[in-house]
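Missing here is one protein chain; the remaining ones are kept as they sit in the complex.
First chain written, first letter: the chains are A and B, and each begins at residue 1.
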Amino acid sequence: MSALATAAPVVYQLNFGALGYGLAAIGPGIGIGLVFGHAIEAMARQPEATARISLYMWIGFSLTEILALLGLVVPFIFHAA
Amino acid sequence: MSGNGRGAVTRRVREPNEAEMRALGLSTGWTVFSYMISGLVAYGAIGWGIGKAIHAEWPFPVGMMLGLGISVGFVIYRYGRMGALEQGRDGRGRVKGMTDDR
Partner (left out) sequence: MIGDVRVVADAAGGCHLFSGCGFPAPGLQNFNFKPLFSVGSFHFTKPMLIAVLCTVIVIAFFWAAFRKPKLVPRGIQNLGELGILAVRDQILRPSLGRKGDVYLPFLVSLFFYIFLMNLMELIPVFQFPAMSRIGFVVPLAIMVYGLYLYLGFKNQGAWGYISNMWPRGVPWPVYIILIPVELLRFFIIQPFTLGIRLFANMFAGHLLLVIFTVATWYLASFTIGLLFAVGSAAMVLFVFVLELLIDLLQAFIFTTLTATYIASALEAQH
């Protein structure tokens, strides 16, 4: 049991990994919304540039998503094994 | 299909219409997402297997991070060039499904 779990008087079976991922998904959620929102606005301003804009949109999405996926990985890295 | 004078045949390529762009965008989005997930899972599994073999815990998260990096790198390579969306998977600039004789 981790230190936090032993210190808290009333603790249910809290899975800190899942909690950590939930918190880690907040930032990328906003970030991906921003990426796609601005891309949509740009495509609306200049429809003929849609192809180029969507290229960068997918790259931006993948780089932002990586942070959320890291939230899945980190519990395993810091696993007190 | 139209022909030029020397007997060779040229194909006219038209711009994708709205529905085609929507379908392309939708499938590209989910393909990118699938690449991210499968890079993570594939190299995480490889790392876990290696960890089992050498009785250590660390290859598992290392593999996951590596897989994440590989998949992001591949997504940038595949979708980061000019006209990458309209290309077929062979990346040779063949325009898929946008020719007039479909």
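Here are some notes:
To be clear about the criterion, a contact is a pair of C-beta atoms (placed from the backbone, for glycine too) under 8 Å apart; a residue touches a chain by one contact, two chains touch by 3 or more.
Worth saying up front: this structure is predicted, and the values here are computed from it rather than measured.
In terms of the touch definition stated at the top, the absent chain reaches B within the entire complex. On the side of chain B, the interface with the absent chain consists of residues 16-17, 19-20, 22-24, 26-27, 30, 33-35, 37-39, 41-43, 46, 67, 70-71, 74, 77-78, 88-92, 94, 96-97, 102, using the contact rule stated above.
Throughout what follows, only the chains that are shown with their structure count from here on.
Interface residues of chain A, counted against chain B in their complex, comprise 50-52, 54-55, 58-59, 61-63, 65-66, 69-70, 72-74, 76-77, 79, 81.
Considering their complex, residues 21, 25, 28-29, 32-33, 35-37, 40, 44, 57, 60-61, 64-65, 68, 71-72, 75-76, 79-86 of chain B touch chain A.
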